[in-house]
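One protein chain omitted, others in place.
Up next, subunit A:
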Amino acid sequence: MSVLIGSRKDRTVSGAIAALDGKPTTLTTGTAIGILVEAAAASPGSQAGKRATTALTKALTGHEEPQVRVAAAKALGRIDAPAAVRALRRVADDEVDGQLVAAASEGLARLGTRADTRRLTGAADRATWEHAVTAAGVSTRLLAHRLGLRLDPADVALRLPGEDAPTLPVTGRIKARIHDVELPVPRKAAVPDPQWAALVPSDAAPVGAFDCGGRTHVVLATGDPARLREAPGVAGALLGTNESMGTTYVRWVVLTRPEGDGVAVTVARPTGEVGFVGTGSWGDDGSLTVTVEAVDAPGATAARATATLRGRTFTIDGRAERALTVPRLVPAAFAPR
C-alpha cells in the first residue's frame, strides 16, 4: 500500500514546476516529477504535456541535486515525444555521470529505435561506473527484444545480470505448489504500470494468475506468440498488485529468442536482473510450453515451473521451496561521518 503526497491545489503541472524550482509547496520532489511525467506521458502534444516535458528536460540538465537529475531522466523515459527522446540521446552520447547514463539507457530501452542499439553499446563502452555499463548493456538487450532485432547469443555484452548463474534445484523439504488462481484484480485493471508499459507488447492481455508461495502474479501474454518463432521478443509480463491503489505493476518481463526448434526463455525484472531461465517448445496447435527454473541470486527461491499458453488460455504447474534458498543481501551498519 502507498501514500499520496500533496494538496489537490499543488498536484498540477504548475505546482510541480514550482516545487522543482524550489518554491514552497506541499509536494515532494519525487511527487513533482511524478505529476509532470504523468501529464506529459498522457498527452505529450498538449500544452501541459509540452510544459511538463520542458520542465523535466530542464531538471535533467540543470538541477543541483544529482538524484533529481536521475529521476528526471527516468521520467523522460516514459514520455513518447521527440523532445524527451532527444534529451535521453544527448545524455547517452555525452554524459559522464554514470547514474544519468544508466537512467537514460533505461529510457531508451523503452522509447528507442534500432539506431539506439549502437548508441547504447557506445555508452556501455564509454561508461566507467559498473552499474552504468550494466544498465547500458541491459537496455540494449531489452531494446532488441522490444523491437524484435536479431541478437548474437554469444555476445557477453548482451547477457543480462544473472542470466549465466547456475539454476537452483528444488531440494528443500517444505515445498509450495505453483498453481493457477483467479485474477486478483478486475481484468481491466490488469495492465502494466506506465513506467514499464513500453516493454510489454501492446497486444498483451491478462490470461490468468498464479500463486507461488503466497505471492500472486498476474500473467499478461502477447496475442501473437507465433512472432516469437522468428526473432527475439517479449512474450509477456508478470504483474504484482498494489491492493490499496487498485494498480498493478510489472514485476517480471518474459523474454524469448528463437533457439533450435523452440525458444530460450529469460524471465527478468524490467531493470534487467534475471530471476528465471529456461526453454520453450511449440505445440502442433500453436501453443507455447515453457519450463523455467530460478537462478542463483540474492533473495532467490528455488523454483521450477512449466507453463502453457494456448490462445488466451494459460496454465501453470510447478514447485518452489517455501522459504528463500539464497539469503538476501545485508546492508552495512551506519557509521557517523
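Side notes on the structure shown:
One rule holds for everything that comes next: contacts are C-beta pairs under 8 Å (C-beta built on N, C-alpha and C of every residue); 3 or more make two chains touch, one makes a residue touch a chain; residues count from 1.
Methods note: contacts and distances are computed from a predicted model.
Per UniProt, the protein behind the absent chain is "Matrixin family metalloprotease"; the candidates were "Phosphonopyruvate decarboxylase", "Acyl-CoA dehydrogenase family protein", "Matrixin family metalloprotease" or "Probable chemoreceptor glutamine deamidase CheD". Touch with the chain that is not drawn comes from one residue among A:Arg90, A:His131, A:Arg159 or A:Lys175, which is A:His131.
Checked against the hidden chain, the listed residues A:Ile17, A:Ala71, A:Ala109 or A:Val277 yield one contact partner: A:Ala71.
Taking the complete complex into account, A:Val330 is the one of A:Ala115, A:Ala154 or A:Val330 that touches the chain left out. The omitted chain makes contact with subunit A at the following residues, 1-5, 11, 26-31, 33-35, 37-38, 66-68, 70-71, 74-75, 99, 102-103, 106, 129-131, 134-135, 193, 195-196, 212-215, 240, 242-245, 247, 249-251, 269-271, 273, 298-299, 301, 320, 322-324, 327-336.
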